[in-house]
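Have a look at the structure below, then the notes.
Note that this complex is displayed minus one protein chain, with the remaining chains in position.
Up next, chain A:
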Amino acid sequence: MPAGLNRALLTVVGAVVAIVLAIAISSVAIIAAGADPVAALTAFFDFGASERSVSNNIAAFLNRSVPLFISGLAVAVGFRMNLFNIGVEGQYRLAAIVAAYVGSTFTAPAPIQIAVIVVVAAAVGGLYALIPAVMKVTRGVNEVIATIMLNYIAINLTSFLVRGPFAGERAEGQLTTTTPKLGESAMFPNINFIFDWFGQPPPTRGGGVWGFLLLAVVLGVVVWAVLERTRFGFGVKASGLNGPAALASGVDPRKMIIAAMVMSGAIAGLIGLPEILGDRGAFNSNFTAGLGFLGIAVALLGRNKPVGIAFAALLFAFLDRAQGALQIAEVPASVVTIIQGVIVLLVVVANEVTNRLALRLEERRAAQQLGSNTPVEVAA
């Protein structure tokens, strides 16, 4: 299907141009901050001197991309039908603490225990997203406002839970509170063996490369299949492209809003799990925050398509990873945030431009193939 290929190619070109431009613009910011842009650029590719540190940095990079990818997927499911789930942040934090707590209350064979934790996380995320969905469907409350407000509730509720009802024992001298430690059977095995394939030493920090990466890939494939191949996905697409047409075709907008929002929330619920099951074994009061908001940028960058989101998550993780290296190179680490922000802005612009270009090309192509000036014969 050359038409589709054309469109995909344009998208890639647009994204590359946006990234190059973003680096150029960020260089100006780096110079303004009194640092050297070349040093900053090299810092991004500086994975350390020893083989061990290279492995550790690669692991950190991959580990960072996993929750970003899941978060991007969660946001994209809503975006596909013009539903703005800004509440991913609250959904994943609430889901993470409940899942970590529930997981710590029992022990079972590893597959069962992990499955239960995953299901609990998805259920909590989905249920929490159900609130704004029901409010929108029954009372017409804008989901953007509802989810933003619910974020505050979720964030404060988690900090209450981690200190109160769900708090485990605090180790001597520790300032952070945490949920009870998960048993060994709840921990997701790492996939450090891939380093053996390349003859590299396995990483030693942060629990290695999290095995949840594989689950994220499976999740990506499932989300892709649901959105692109099923009738439900068709309903999502139709509602997103043209609401009135979907309605007239028998797609019930209320059901679609609830289904898409709950699906988005359920995926969001999984964002915290790679870190809990791969490394920490608990939810604590300095658990990684902001993944839900980053997911919005990742979804935008990836144009709401699983493959695009994977690349966007890798790019963001790649940039995030360099925080330490930048500081060593005496470049302010906030450069990373500037670059990410500029990329997202430029990609949104580039998306719009390439989209129009692609549609124009399609029209022209159709017209050419038909020969726009061939007379239309008239059936008498």
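Everything below uses one rule, namely that a contact is a pair of C-beta atoms (placed from the backbone, for glycine too) under 8 Å apart; a residue touches a chain by one contact, two chains touch by 3 or more; residues count from 1.
To be clear about the criterion, contacts and distances are computed from a predicted model.
**Student:** Quick one: find the hidden chain's UniProt protein name among "Sulfide dehydrogenase (Flavocytochrome c), flavoprotein subunit", "ATP-binding cassette domain-containing protein", "Outer membrane lipoprotein-sorting protein" or "3-oxoacid CoA-transferase subunit A".
**Tutor:** "ATP-binding cassette domain-containing protein"
**Student:** So one chain is hidden, and I want to know which residue out of A:G34, A:P109, A:G140 or A:P244 touches that hidden chain in the complete assembly.
**Tutor:** Result: among the candidates, A:P244 touches the missing chain.
**Student:** Tell me which residue among A:E184, A:E330 or A:E363 touches the hidden chain in the full complex.
**Tutor:** A:E363
**Student:** List every residue of chain A that touches the chain not included in the displayed model.
**Tutor:** Residue positions of chain A that touch the missing chain: 1, 3-4, 229-235, 237-238, 241-242, 244-252, 359-360, 362-370, 372-373, 375-380.
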